[in-house]
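The complex appears here without one of its protein chains, the remainder shown in place.
For chain A:
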Amino acid sequence: MYFVRWNLDDLSLVIASDGGFTGSYDIANSTLRLLRKVIAGSKWNNARELMDRVKSVGKLIVASQRSETSVGNMVRRVLKLIREEYARCRGNPEGGDVQSESLHRMFTDNAKTEDYSVPILNVDFKAVVIEAVNEILIELENSADNIAMQALEHIHSDEVIMTAGRSRTVEKFLKQAARKRRFQVIVVECAPFYHGQELAWSLADAQIDTTVITDSAVFAIMSRVNKVIIGTHSVMANGGLKSINGSHTIALAAKYHSVPMIVCASMFKLSPVYLCSSDQAAFNKFVSPHSVLDFADGKLMSKVHVTCPVFDYVPPELVTLYISNIGGNAPSYVYRLLSELYHPDDQDL
């Protein structure tokens, strides 16, 4: 039994899963639905009140799941769309003070700040906002398919593709390409959770030529690989990745052998958070060490400190291309995408 939902009363995330791992897609989906409920259910008179309400709920849910960036992403998306809809309803097609970083605008605008407090009377603002949230939901649900549609441009016949862990996006991507092209896939199993093995089964069922290798064989095999395609948990604001542990090793090996590294990530994974230090709180999730060290071995267990992190940071210079549902982008372009998705005032919730 697998579901992810928010408990409305204490705003805790209820995750029921048999494996213990939830993808960021499910969390983003349930967060959007929660926010839609909040918008529909709460009383507000103007956009400012609505934004404050969404912000307060957002603070709580972000605090309860600090290592899941998709929660914060969705909250900021909703805030941004409220601003946009407000501006559209007020008659400004551009959405007002968005991305106005040009010097010209700074000089001529006379610091006209929008405070969003004028109530919208000509249209049903609530319906408009909810409609926009629904659009984001649809975009979310179709993002994996949109990415998979670009598969044929990137995967060519007789190529050797390396992938790691189990990403639903990458799985769809490869299966879509396999319908027209024949290629080989090498899957890194990714200890200690071994999700790569599950992906290998799934790909083999789809008649793709698959090989499973251990993490330690990555460097040795890398010289024979044409491309590395991985998924990620989230994309940081500087273009870096927060992905499954082991990805940094693979990225370094790929860089050494000049193998292009392609990351398939939907737009909802893009996060405005920067990584300031490797010890940054709530960047990584540390789970039970039982998959690394057997609990039964009492002598060892009591003397040894075992860490089992789930995520890895990959710096942006190791990534070649991001494939998202709106197309392919370089890591250095991520900042522009961010500014289109989120408003700078929402950086700190």
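Quick note on the criterion: contacts are C-beta pairs under 8 Å (C-beta built on N, C-alpha and C of every residue); 3 or more make two chains touch, one makes a residue touch a chain; residues count from 1.
To be clear about the criterion, contacts and distances are computed from a predicted model.
For the chain of the complex excluded from view, the name given in UniProt is "Translation initiation factor eIF2B subunit epsilon" [choices: "Ciliogenesis and planar polarity effector 2", "Translation initiation factor eIF2B subunit epsilon", "hydroxymethylglutaryl-CoA lyase" or "Ribonuclease"]. Among A:115, A:158 or A:279, only A:279 touches the chain left out of the display.
Interface residues of chain A facing the missing partner chain: 1, 7-10, 12, 18, 63-66, 279, 281-282, 286-290, 295-299, 301-303, 305-306, 308.
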